[in-house]
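Structure, as structure tokens:
== chain A ==
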Amino acid sequence: MRDRDGDRDRTGHVADADVNEEDLKQRIADRMPQCGVTVPKPGRLIATVPRDGLLSLLHLLKTDGFEHLSLISCVDWIDEGELELVYHLWSQEKKVHAMAKTRVDRASPRMLSVILLFRHAQTYERELHEMFGIDFDGNPRQVPLLLDHWQGIPPMRKEFDLRRHARETFGVEERTDD
Partner candidate 1 sequence: MTEPDAPTATAAPRELEMYFGPQHVGMVGNFGIILTVEGDTVVRARANPGYLHRGFEKLMEYRTYIQNFPLVCRLNVMDPDPNEALYAMAVEDLAGLDVPPRAHYIRTVVLELSRVSSHLMWMWGYANLLGFETLGQWAMGDRDYVLDLFEALTGGRVYHTYIWPGGVRRDLPDGFADKAYRVLDHLQSMLPEYDNLFFNHRLFADRTQGLAVLGRDDALAMGVTGTNLRATGAAADTRKDEPYAAYGALDFDVPTMQDGDSYARAVVVRLEIEQSLSLVRQALEGMPGGPAWTKMPNPFKWEVPPGETYVKIESARGEAGFYMVSDGSDKPYRVHFRSPSYPVGILVLERLLQGASLSDVGHIMLSLNIAAPEIDR
Partner candidate 2 sequence: MWVVGIIALPLLAIGVSVFFLGVSRKVTARIQRRYGPPLYQPVIDVVKLLAQEEHVSHGMVFDAGMVLALGGSLATVLFIPVGGLHPLSAGGDLLVILYLMLLPPLGLALAAGAAENPNASIGVSRKLILALGYEVPFLLALLAVMTQEGTTSLVAIAEAQQPSVLEWGLVRAPLSALAVALVLPAMLGLRPFDMATAPQEIASGTLVEFGGKYLVLAALQGALHTYIVIALFVDLFLGGGANVLTFLAKMGVVFFGGLLINAVYPRVRIGQALRFCWKWPTLLALLGLVVVMVMGR
């Protein structure tokens, strides 16, 4: 709640920001030994856990003040055969942005839904279900969101060839430039 009192300096991050993140890192490492935590730069925190530990990590972060879920993102690491789920959290008190990461198998991706912790995760999970084909257990509304009657592989996966699809569906001529 520092900034509401107006004692924040003008240059961006407050001087003791590092202490905060190191504290957090320590606390997470104490409570969840299987979790790898790094602080890439001031105001950012990256925590990586195996798939099973994600809910407890999110719960831990939420009780620590990370109450705002900015985004649930997914990265398709096709060479490693895994999908990486990235949960972006923000703490208004600490002014720290945390990314909680976990990986799921690409072939049959399943994940537990986090709508009990963050209500609006419903929409993000709905989109990821549509775009990456991940099943979220516990999400009641995994129906198409943006696409209309899509058939075939989910479009955001790396093996989906955008240009071939455009050529076959819309008859787009190939261009010489890339």
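Picked so that all candidates are chains of the complex that A comes from, given by their letters.
Rule of thumb we're sticking to: contacts are C-beta pairs under 8 Å (C-beta built on N, C-alpha and C of every residue); 3 or more make two chains touch, one makes a residue touch a chain; residues count from 1.
Since this is a predicted model, take the numbers as computed values, not measurements.
Trainee: Touching chain A in this complex, which is it: 1 or 2?
Mentor: 1
Trainee: Please output the residues of chain A touching candidate 1 within their complex, sorted ascending.
Mentor: 3-4, 8, 10-13, 43-44, 67-71, 73-76, 86, 88, 90, 92, 95, 97, 99, 118-120, 122-124, 141, 143-149, 155-156, 160, 162-163, 178
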